[in-house]
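Everything below concerns the one structure shown next.
Every protein chain but one is kept in place in this view of the complex.
For clarity, chains are labelled A, B and C in written order, and residue numbers in each chain start from 1.
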Amino acid sequence: MDLQLSAEQEQLVAALAGLYSKHASSEAVRKAESSDGFDPALWGRLTEMGLVAMAVGEANGGWGATTLDLALAVEQHGRAVGPAPLVEAQVAARLLDRLGDPAVSEVVSGERMITVALHPAVDGTARGVPAGAVADAAIVLHEGALVLVDLDGRRQTFENLGSLPLADISLHGVSPDGPGARVLAAGPDAGAALERATDDWLCLTAASLVGLGARALEIGVDYVKERHAFGVPIGSFQAVAHPLADSATALDGARFLALEAAWAADEDIDRAAELAGMAFGFAGDAARAVTAQALHVHGGYGFMMEYDIQLYWRRARAWTNVWGEPSLAYRRAAAMRLGA
Amino acid sequence: MDLQLSAEQEQLVAALAGLYSKHASSEAVRKAESSDGFDPALWGRLTEMGLVAMAVGEANGGWGATTLDLALAVEQHGRAVGPAPLVEAQVAARLLDRLGDPAVSEVVSGERMITVALHPAVDGTARGVPAGAVADAAIVLHEGALVLVDLDGRRQTFENLGSLPLADISLHGVSPDGPGARVLAAGPDAGAALERATDDWLCLTAASLVGLGARALEIGVDYVKERHAFGVPIGSFQAVAHPLADSATALDGARFLALEAAWAADEDIDRAAELAGMAFGFAGDAARAVTAQALHVHGGYGFMMEYDIQLYWRRARAWTNVWGEPSLAYRRAAAMRLGA
Amino acid sequence: MDFRLGDEAEQLRHDIQLFLDDLLTDDVEAEIYRSGVSHHPGYVSGMIEHGWFAGNWSKELGGAGLDPTSQMVVQEELGRREAPMNASSVSTMVAKALRAHGTDQMRSEIVPSILRGETICVLGFTEPECGSDVANAQTRAVRDGDHWVINGSKMFTTNAHIGDYVYLLTRSNVEVSKHRGLTTFLVPLDDPGIEVQAVYTLSGERTNIVYLNDVRVADAARIGEVDGGWQVLTSSLVDEQSASFAPWLIRLLEEVEAWAVETGRHDDPDVQERIGRARAEAEVALLLRRRCTWMDEAGIPRGIEGPMAKLFSSESLTRAAQDLFDLVGPDALRSFLDPTAPRAGRIEYLMRFSLGTTIYAGTSEVQRTMIAQRGLGLPR
Partner (left out) sequence: MDFRLGDEAEQLRHDIQLFLDDLLTDDVEAEIYRSGVSHHPGYVSGMIEHGWFAGNWSKELGGAGLDPTSQMVVQEELGRREAPMNASSVSTMVAKALRAHGTDQMRSEIVPSILRGETICVLGFTEPECGSDVANAQTRAVRDGDHWVINGSKMFTTNAHIGDYVYLLTRSNVEVSKHRGLTTFLVPLDDPGIEVQAVYTLSGERTNIVYLNDVRVADAARIGEVDGGWQVLTSSLVDEQSASFAPWLIRLLEEVEAWAVETGRHDDPDVQERIGRARAEAEVALLLRRRCTWMDEAGIPRGIEGPMAKLFSSESLTRAAQDLFDLVGPDALRSFLDPTAPRAGRIEYLMRFSLGTTIYAGTSEVQRTMIAQRGLGLPR
């Protein structure tokens, strides 16, 4: 067993930590909230640095990074609650890469942002598609086929708890050979490809949630060390300290579970998909708990928009509901395990 | 709104508190554990005092007590974790009373102990029937009919977590007109009668669980006031005190909810059955939480058979699983509410 | 025992429901939410017209003279419908303190004006550096002849930007123990030394921070004795000690139940289990609050029943809001008032709202400590 990152991984993490601290401050995150939760400047830097290209295999012009590398990258993204749909772009890029679709080159070059609808369209609409508000195109399972569809004129955005670039995508009038749409896969392959993309999304979102949670814990811990009540720092009260200790423990565990899930995907280990579901469920639970606690220990300030902790709480709840709640991921994992 | 007990109710409660403190000490409870969790002497006193007869209407020779009176009585029973199947005997007596069956007179006189199987028999066996190990007869829903069946030769007892007088009852060879069996109701009436008895059982068991939980809380609170660690009473630590405060609050609430459910049954209020399910679920959750906490704050002593708190913890878990876990009671209540 | 509230109270509930149905159209609800201020002229005038404003004040004093049960029913319905009552509730709470401890001028002019809905008062207890430990207030009041000079700042002074007076807790004496050096004042908010700065919260409500810079007030603005502020404060906070969020939990459940029926999910066991649990907790929250009212009516002095009602109702609301938000699934993310949101997004709003309830009016930790020490007799 070896839990040490490689030198290259350490470099990647350090480079990203630097990028996010410069270009995704909480001011930037707040500013992006009024424009679909998207910061085009940050997105430009991320694509320039190759954060999407890394997800694509070398054969298709990408960097051929491992899932583990991606997980380490999005962990940093999560720490900053970065206002850009990095996970979705990476997951879609992997999907295009696997299907060998020519659009992959536009994704590698940064020309187009492509996302993926995590659930099949129902009655011609894919609801709540992540990055749907800002992507150029989306991959949607529609009437049994996996379709790449241009989003101009097809999206309806909506305000949401996490200030995320979500949108409902209408597939009305899409025809396989019509303009702005292309069938990527059909039949059982289509469903299987979406399932695989969902595993990727669960695994990478788990890693982002770990980063988010870890930063929220730091914010909470810093606050309770400084804030005094009844003549002592409030962090000395067991009612404050003990839940934070539980969260620190859960987050350490969530991190290893998410990284194990990523590693298992790279190594093509049987349990990889099961681990992805478990990792999402557990990281989701941990991120929700720690953001709620860290917010609560701020007292009235936790409830103020001016303090950063609410940014973390809102995204922890939103990221864990874009696909579905943690308990659904546990069901998914156990169904695989129990062969049901 | 009036939350005051009547003078008669106060008297009943005081009389029972006296009876249990004399005749259901923890020594008596422990002694009964080796004989199917049943103390015949206690049972004799309870029937003498009319604790079963009170459940039967005056028309059938009983005392015609209200469900609320029964709830107040079994609350005291729960406080003592009394080693006798009082709730089941009362529920069965009410059922016989409602059906106008002649066996009700034997129950009122104390000649026979009759219990009820909370779930229909499956493949000719009623599993885990409460009081099945010690009752003379049981009312069982068997092949669509509600049958009163003598238990001699039909029961298989088993050791169990709560040291309760549970048994599996075999209906093999029972015929409606054969010896030792009688059909009480058939068709839709049979199922409806069992449902109603289940509501009674849920409501009264909720009240017992409230009594159990309240006594467990006292045991825990007394211990943490006395026990010192690091130079102070352990009850001064927030990690000890705050969960007990939550439990005290939940138990107060559980008590009013159980009593409201009993009152609603008496007043024939629409929500009565729904309230019974909610009361069982909530009292069950509260009793489980408080017994687990009170046990835990005893440190190593909580884990010793010699200390009383384990008697409470085991029964809290057992009473909340004889019919089914609290969440199933919530489902039952909501299904009624939502009309599903 | 009788769990019925009585025909009179239920008739009153019906009447209030009609009033609120009429007042709180979708547009008015949206307007109130967007303003961030829980105040509305139609609400104030309607409540006064119906005689429900300051409901528990005797008729002689200009109130409605409602008995405790009726007043509780009013509170239950206002909460369940999230009526724009904050400015009025706080003002009447201040009026109560003024009646008990204020000057003749306060009692004869300001109190009646509050009861006519013409004067708004806000609370100035909490400070940026002290929340739960209210007695640690640092805002200084220094005597200068028959005036006082006040410097400091107050936090979470909701409605200060529309209010007339702030009920201010100050430190008047630094040479005695913290509870003994406090004095309270009623300070006009239009004083040039006062600056009100907006603070926005997660539930969309606007609150404020108030800076006091050499604010000069006459000694006639003082409420109660010099250095007697703690007594004034504790007697006026009694109401807050039975704050209950049960009505909000019930509103949440009504929305989620409607969602379940609309989507046909109401026969899913998971949906039933989660709604059933929350319904049980809502009933308990309601009963714990009603117990306080019953005790008031029966003349039984309350101990920790108020804290229990506050603690349980806020914790159960928070639990249920998170759980039922999840139950609704990805659609639950859609914001309050977004046209695509299920149940107009009220479930999303209530989840945000719930977070504050375990903090204000005494945090859950403060309530648990009170219950442990005063209720269970656990050592400090």
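Here is the rule we go by: a contact is a pair of C-beta atoms (placed from the backbone, for glycine too) under 8 Å apart; a residue touches a chain by one contact, two chains touch by 3 or more.
Worth saying up front: this structure is predicted, and the values here are computed from it rather than measured.
Peer 1: For the chain that does not appear here, which of the shown chains does it touch in the whole complex?
Peer 2: A, B, C
Peer 1: Using the document's definition of touch, tell me which of A:59, A:192 or A:245 contacts the absent chain.
Peer 2: Result: among the candidates, A:245 touches the missing chain.
Peer 1: Write down which of A:79, A:142 or A:332 is the residue touching the left-out chain.
Peer 2: Once the missing chain is taken into account, the touching residue is A:332.
Peer 1: Extract the touching residues of chain A with respect to the undisplayed chain.
Peer 2: 1-5, 68, 217, 221, 224-225, 232-233, 235-236, 238, 241-242, 244-246, 248-250, 252-254, 256-257, 259-260, 263-264, 275, 277-279, 281-282, 327-335, 337-340
Peer 1: What does the interface between chain B and the hidden chain look like in terms of residue numbers?
Peer 2: Interface with the chain not displayed, on the chain B side: 127-128, 156, 158-162, 164, 166, 168, 228-230, 237, 239-240, 288, 292, 295-296, 299-300, 302-306, 310, 313-314, 317-318, 321-325, 327.
Peer 1: Just checking the interface: what residues of chain C touch the absent partner chain?
Peer 2: Interface residues of chain C facing the absent chain: 269-270.
Here is the rule we use: only the chains that are shown with their structure count from here on.
Peer 1: Counting only C-alpha atoms to place each centre, which chain is farthest from chain A?
Peer 2: Result for max centroid distance from chain A is chain B.
Peer 1: List the centre-to-centre spacing of chain A and chain B in whole Å, with centres computed as mean CA coordinates.
Peer 2: Chain A and chain B have C-alpha centres separated by 49 Å.
Peer 1: Can you work out the whole-Å distance between the CA centroids of chain B and chain C?
Peer 2: 41
Peer 1: Residue numbers in chain B touching 2 or more other chains?
Peer 2: 238, 242
Peer 1: Going through chain C residue by residue, note those that touch at least 2 other chains and give them in order.
Peer 2: Where chain C meets two or more other chains at a single residue, that happens at 365, 368.
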